[in-house]
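Data first, discussion second: the structure below is written as structure tokens.
A protein chain is absent from this complex, but the other protein chains hold their places.
Right after this comes chain A.
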Amino acid sequence: MASIEKRIISALLAKMRKRRGARMAPHGKLSVDSTAVVPPARLREALFSDFAAVAELKRRWGLGADSLENWERLWCRNPALVGSGVKRPIGWVLEANGAIVAYLGNISLQCRYGDRTLTAVTATAFVAEPPYRALAVTLAAAFYRQKSVDLFITSSAIEASGKIALAFKCAALPESDYDTVRFWVLRSYPFAQVLMNELRVSRLLLPIGSILAALAIRADTIIRRRWPRRSAIRLAVSEISLDDVGDDFQTLWTEKIKEKTRLYADRSAATLRWHFDIPGDRGRVRVLCCHKDGKLDGYAVVRSEVDPRAGLRTSTVADMIVRQDDPAVVHALLVAAYEHAKNEGSEIFQIQGFTCDVREVFSDWAPYQRKFPAHPYFYKATDPVLHRVLGDPKAWYACPFDGDASLVRPSYSSCDSHATFQRETESTQTVVAVVSESERTHVS
């Protein structure tokens, strides 16, 4: 039985990857004429006036649309920069014959570790034209040689980006499970349709194939009981918009960072609002709040968006902070997030990262799993002592709030969900399907 299943899986994967390879063909020039002379490139800091050329380069290589408003948000209204007096490059470009042929964005962040406020930077939107990919590493070098930075973060799931990060003495996040996304299929038929499309099932067979696959997914959901369990402790959860994030969030954040010495990305109220307020965002961000005795005890930020290529609406827990990591509050927030995703009409509800204590809360909800194609989080602390301390998984509270994973619109992001969907079984994890795997950052 296992052998048949493996053969089916192998065939599915081969077919999907073949199609993925074809789909990953960029929208611009494809081949490099090996006899043509490639003009030399020079490295320089990116300027706001480069916006149009960079946006076009990103669009050509599938990173999606960008906007000048977003650039202003990232570099003019960034709480990590405003009022700090610090000036940092917005990124770097390679320029050849007056044209921009490669780009790497540089976003300033603030992190907290105990009572220390750390200056952090994260790389974003790494892209290069094929003839200049040899020199893409010079952009990374510019990023890593920045002065007065305590922490460098790369949240890209592209294998090449990870290898470049390692070459610059970064370390992978010690949390071994961080490259795994847990998800639940909320609407099996649309999900099955996408699956059939990925498998290139013929149009004639598509309806019946989708129905059969949807039935199989529903049966699997029922048999394995893939949904939130009820808790003996009932806590009320309310839903607010981003604009309503106020002083109670600031109080929770101030108290949270005193609880344990862990590395947290800054979650002051102003930063929270800025982080998720993305100009032109097609997604919807809602904040779920759990109060106890009139006091905010925890919140979860859920972002819902339709993947423009697959057409699947996905709700993601983009952030969650709970006082003392109270499991009852975590449970209440995640149940509410799951219900919110259903109400949003999402086909998928997913969670990535957080601590093993948080994951323990929903471990018996039997989520499916998918893995990123490469480790999606690398860091380098300039203080060698801190770098060593961060080698302990307990020093982290990593989630999609970190780096640029949820800071830029998913279609801008360098941290794409290269989805190898996996099904969790009692003792083994078996690959069942690859639903999508498109490399949006193109640095080979």
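The rule is simple: a residue touches a chain if its C-beta (ideal position, glycine included) is under 8 Å from a C-beta of that chain, and two chains touch if they have at least 3 such contacts; residues count from 1.
We take it that contacts and distances are computed from a predicted model.
Its record in UniProt calls the unshown chain "Acyl carrier protein", which is the match among "Glutamyl-tRNA(Gln) amidotransferase subunit A", "Acyl carrier protein", "Electron transfer flavoprotein subunit beta" or "PepSY domain-containing protein".
Contact with the omitted chain, checked across A:41, A:125, A:196 or A:300, is made by A:41.
Although one chain is not drawn, the whole complex shows that of A:116, A:163 or A:295 it is A:163 that touches it. Residues of chain A in touch with the missing chain: 32-34, 36-38, 40-43, 94, 128, 130-138, 140-141, 144-145, 160, 163-164, 167-168, 443-444.
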